[in-house]
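Below is one structure, written out as structure tokens; the observations come after it.
What you see is the complex with one protein chain gone and the rest in place.
Then we have chain A:
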């Protein structure tokens, strides 16, 4: 299993720009995604089905490439949080836009993830990517042991290190800027989600009004009754089409700006993690230097003593 990924450099046999996640299948509690990729050399496509665990496998393999120089400086394309059928409210909130519309935006987000990995100059060369996209068997679903590429949230000391002043001005500005942008993008995404969800509520309310109007239709010979019924029917149609309009406005909002803001927000987080890794390395380096400095005079004294 591990031999497969020792071969770090390989070229992808599929067109990285054209990967599609075409379908989402619900099988009990798990979601399965159908991925279609175009062959580069010949005509034809690879059709594979993967679950979220497979995506995580891929991500872990990419993280654990220890012999690729500078791998820790890569801003890893962010993988969305795990999607579950009948997810709890907390999970749905975290997913934001991706949890809407019956997993369509989620599939789109996965698609973006795969495309960015496949076209990445460093990451795309990993064999795991090829296996993920082309192998008909699902890649090993065992968990690769986690290494230092852990989530920010775990380390309490992470909070301390995060504020550690940088030696390089470029990076300090970048870190500060990233903090602002990450916060801004997250807030914008959340607020836009509120807008979209309210639009959906309005659609539902229009639907109710339309139905209620339809119930007002009365048969009868009475002229007034007929006139009133006609009014109600017409208005009911108006509100039904309003409902359709707002529903499609909401859908479009999600699939365009919604996904965009979501991706932006997650990417800023990914950049934050990369910068944090660098900061950790910086702290390590400084600590090591300090220890070395401390050790020098002691050793010197010890060495000097032994000479006497």
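Simple rule for what comes next: contacts are C-beta pairs under 8 Å (C-beta built on N, C-alpha and C of every residue); 3 or more make two chains touch, one makes a residue touch a chain; residues count from 1.
In this section, contacts and distances are computed from a predicted model.
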{"item": "Protein name, per the UniProt record, of whichever chain is missing from view (\"Gap junction protein\", \"DELLA protein\", \"pantothenate kinase\" or \"Sorting nexin-2\")", "value": "\"Sorting nexin-2\""}
{"item": "Of A:22, A:198 or A:248, the one touching the omitted chain in the full complex", "value": "A:198"}
{"item": "Among A:24, A:238 or A:283, the residue in touch with the chain that has been omitted", "value": "A:238"}
{"item": "On chain A, residues whose C-beta touches the chain left out of the figure", "value": "177, 180-181, 184-185, 187-188, 191-192, 194-195, 198-199, 201-202, 205-206, 208-209, 212-213, 215-216, 218, 222, 224-225, 227-228, 231, 234-235, 238, 242"}
